[in-house]
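Every protein chain of the complex appears in place save one, which is left out.
This part shows subunit A:
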Amino acid sequence: MAVTVETHGALADAARAMAGGGTYMGGGTVLMRGVNDGSVQGRLLRSTDPALRAIRATGDGFTLGAGVTMADVLASRDLEFLHPVARVIGGPQVRAMATVGGNLFAPHPYGDFATALLALGARVVPAAGGSPRPLDDILRDRARPHLLAAIEVPRPRDARAFGFLKVSRVKPKGVSVLSIAAHLPRDGGRLRNVRVSYGAMGPAPLRAVSVEQVLEGQSLDPATIARAAQVAAEGLDPPTDPISSGWYRREVVGVHLKRLLERMA
């Protein structure tokens, strides 16, 4: 079997075509590897719909077309809160190609941008229409084909409310040992509606539920941070890969969570 590439001007046409089977190609940074080594075969679908590259401000945040690249994010002053995340994804060449939508489906240990969006409570807009769905749902069910039109990203309440940290062995560009994102809105000094997420700590980016439970309703003081760090790896079974063993990821995640929370305190 060979590869056939179909390019559709409108995303809606690509969505209709996908119903007949095939794989959607965004920036190609993940999928082209498979095309090159022959592991990806069959029908590849693309779309050149300009809406995929659009960044729109909405009432409480931004809507990013699924084809917005990491370089596009870095070029947008409105998206400054996401710059520390986009900046640590690949080198300049990868950032010019890798898309926000593609990052949601990038296999372990990739997906640092998805980790940040998960902490921010992002919602995804299906290309086939219908209501936006929480990103949490998509990340739990990535094996099923999803074609996305856009991602709705709430703006953090203030710059201090959102933090991101990536741990990699190679500087300045390296694959994640792990990444952590935290959205910690404060209400009268207490943390409310806390969301903390991990990248590379499971098969897909996931919420750090035990950490969220420790932080919710508390002030971000040293005692709370210490308790959060203690439960950082609770219930997790991170994968082992050439970057790190699962054991090492479990051992160090608390240390890095503590550093991130101290920075945000």
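Following the convention adopted for this analysis, contacts are C-beta pairs under 8 Å (C-beta built on N, C-alpha and C of every residue); 3 or more make two chains touch, one makes a residue touch a chain; residues count from 1.
Please note the rule applied: contacts and distances are computed from a predicted model.
**Student:** Choose one: "Fe-S cluster assembly ATPase SufC", "(2Fe-2S)-binding protein", "Oligopeptide transport system permease protein OppC" or "Cbb3-type cytochrome c oxidase subunit I". The correct choice is the protein name in UniProt for the chain not shown.
**Tutor:** "(2Fe-2S)-binding protein"
**Student:** Have a look at A:A12, A:A51 or A:A71 and name the one touching the chain we're not showing.
**Tutor:** Result: among the candidates, A:A71 touches the missing chain.
**Student:** Can you work out which residue in A:T58, A:Q93 or A:S219 touches the chain that's missing from view?
**Tutor:** Only one of A:T58, A:Q93 or A:S219 touches the chain omitted from view, namely A:Q93.
**Student:** So which bits of subunit A touch the chain we can't see?
**Tutor:** 2-5, 7, 25, 28-29, 32-33, 35-37, 44, 46, 71, 90-94, 96-97, 172-173
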